[in-house]
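Note that one protein chain is taken out, while the other chains of the complex remain in position.
Our next item is chain A:
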Amino acid sequence: MLSYLLNRLWQSLILLVLVSTIGFAVLNLAPGGPLSQFALTPGMTREALDRIAEQMGLNRPLPIQYLDWAWRLLQGDWGTSYRDQRPVLEIISGHLFATLLLMGSSTLISILVGTWIGIKGATKRYSLFDYTATIGAMVALSIPTFWFGLVAIYVFALKLKWLPAGSMYTIGDQSFSDYAIHLIMPSLVLALVNIAVWSRYMRTATLDVINQDFVRTARAKGLAPRRVLMKHVVGNALLPMITLAGLQLPTILGGALVTETVFTWPGMGRLFLDSLGYHDYPVVMGLLMFSAILVLAGSLIADLLVALVDPRIRLG
């Protein structure tokens, strides 16, 4: 077990180095740079831009810039943003809470509701419920989140005035209920698509298990149908879901760009897009490393969990 872990860590490290070099190269080789946004400013000259680039160390050779960045990272210094000069780690953690809140609640909703729909659809195959769920999932998957979000705002904020049109909280209030009421629309809009995804996966997984021999055996020995379903069917059908959830961890923390934009939610997705737009390389690199670590950690945790739950799998 320990050697397995060490082996995985070693592989992860190599992957991180690869991700960082490729990421750094792609970012810096892409045209434009942190200063290109100033090019059309009245009175701006090429001379001034060159001077600022020199002061920011942007005109050094790329490998030097990369090594400088990597060396600092190893010492725990993630760098400072080009935009507001704040430490990258501080910026990321500032956006992390917003994303955790939104993604956490919406993922919870979608897993619970999605799993339930999936199981019910599989056990009552070709029933009215199953057809409705299938069609509903197709529709939910086809609607662009952006459009759905705007329609929700139009109905619930503009016309009915039940819910706020956006933001994470009212400035100056920030009570629990204030957060909760702001959370309803974005988390449900976001959950809609994920419910569809989860219900489809769960339905398939349940159908896989439900026709297996051991289920028939369980029924044959006279177990109550409900007990068969919960203990034997669902228990086994959930195994692949653990892997799926592990792989979802980085998306949970990576944020939902579209939903965050429509509901002016200050999360990670928008941070990434804004940083990319302004060529704020230290922040983009920080986010890249952060999500790479999450992907690796997510899959490792999922593997360990599956091994723990499924006696057929032994690591080592």
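Rule of thumb we're sticking to: a residue touches a chain if its C-beta (ideal position, glycine included) is under 8 Å from a C-beta of that chain, and two chains touch if they have at least 3 such contacts; residues count from 1.
Here is the rule we use: contacts and distances are computed from a predicted model.
Chemist: Could you check which of "Aspartyl/glutamyl-tRNA(Asn/Gln) amidotransferase subunit C", "Alpha-E domain-containing protein", "Cell division protein FtsX" or "ABC transporter substrate-binding protein" matches the UniProt name for the chain that's left out?
Modeler: Result for the unshown chain: "ABC transporter substrate-binding protein".
Chemist: Which candidate, A:70, A:100, A:143 or A:165, sits in contact with the chain we can't see?
Modeler: A:165
Chemist: From the listed residues A:12, A:28, A:134 or A:261, report the one that touches the chain absent from this view.
Modeler: Here the residue in touch with the unshown chain is A:261.
Chemist: Which positions on chain A touch the chain that was left off?
Modeler: For chain A, the residues touching the absent chain are 30-33, 35-48, 52, 55-56, 80-81, 83-86, 91, 94-95, 98, 150, 153-154, 157-158, 164-168, 171-172, 261-262, 264, 266-267, 270-271, 274, 279.
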